[in-house]
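Before any comments, here is the structure.
With one protein chain withheld, the remaining protein chains of the complex are depicted in position.
Then we have chain A:
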Amino acid sequence: MISKTERVVNYVVLTFLALLVLFPIGSFILSALSPDRSGKPVGVGDFAWGNFATAWRDADFSRAMAVSMIIAVVVVAGQVMLGLLGGYAFGVLGVVGDKVLFPIVLLGMMISLEAIIVPLYYQFRTFGLTNTIPGIILIHLGMGVPFGVFWMRAAFRALPRSAFESAEMDGAGPLRMLRSMAAPMAKPAIYTLILLSFMWTWNDYFLSLVFLHGDNQTATVALGVFQGKYVTQINLMAAGGLIVAAPVLALYIVFQRKFISGMLAGAIKE
């Protein structure tokens, strides 16, 4: 339908912009593989794959990655559960006072972490919850409630009402209906929520920087410390960066469609 020149112009524009995105990342990967501490790019044959092992050891990434993984997995599981409960309540059952309560929940998507971080820190300190993994999990979960509820509510409302009605006729209680019917039917939305929630939790820096120190450092904070110490060893710093970015990138490669559609939908509805 469109002419050949138009097609070529399209590809030229797209490729130029794509290269703008890829160039910094590509050059970062090359320096991670460089045997030279300045990160000077080298040919394929001279790639220093050992940089990853060295960086992993020197930055004590095994501990930091484990901390990040524990936090992310627990937060994802919790956020999905809270999203299911809240989304089902607001989307299907209805909630007493939802005319007031739901806007308050939505407001949470616009409240930035900065607005609450100061009291959060000093209150948690009084209860001895700073620098503990349960403490930070609690914060991630509470802050994730608005998006989780909003997201699952939309998913449940998109389900055909007749399914609920016939299940009600069969005498299914609300909890059984959620477990055996609504949740399985909303699987695509749940998967997207899992991916986005994992990405947000794993990529967090600010919250971890404030709340976790020493042995409880997450991978992102450990990377920040590592790069401060290894200013002159650019190849190791880059290798460390790729290690920390790897889990989310791997998920992005496998589930790219879900990631992109989820982020676009989440952004537009916000």
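Here, contacts are C-beta pairs under 8 Å (C-beta built on N, C-alpha and C of every residue); 3 or more make two chains touch, one makes a residue touch a chain; residues count from 1.
Simple rule for what comes next: contacts and distances are computed from a predicted model.
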| item | value |
| --- | --- |
| Listed names "3-oxoacyl-[acyl-carrier-protein] synthase-1", "ABC transporter permease", "Fe-S cluster assembly protein SufB" or "Electron transfer flavoprotein subunit beta", matching UniProt entry of the absent chain | "ABC transporter permease" |
| Per the touch definition above, residue among A:V42, A:I117 or A:A154 touching the missing chain | A:I117 |
| On chain A, residues whose C-beta touches the chain left out of the figure | 1-2, 6-7, 9-11, 13-14, 17-18, 20-22, 24-25, 27-28, 31, 38-39, 82-83, 85-86, 88-90, 92-98, 101, 104-105, 108, 110-112, 114-123, 138-139, 141-143, 145-146, 148-149, 174, 199, 202-203, 205-206, 209-210, 220, 223-224, 227, 234, 237-238, 241-242, 244-245, 248-249, 252, 256, 259-260, 263-264, 267-268, 270 |
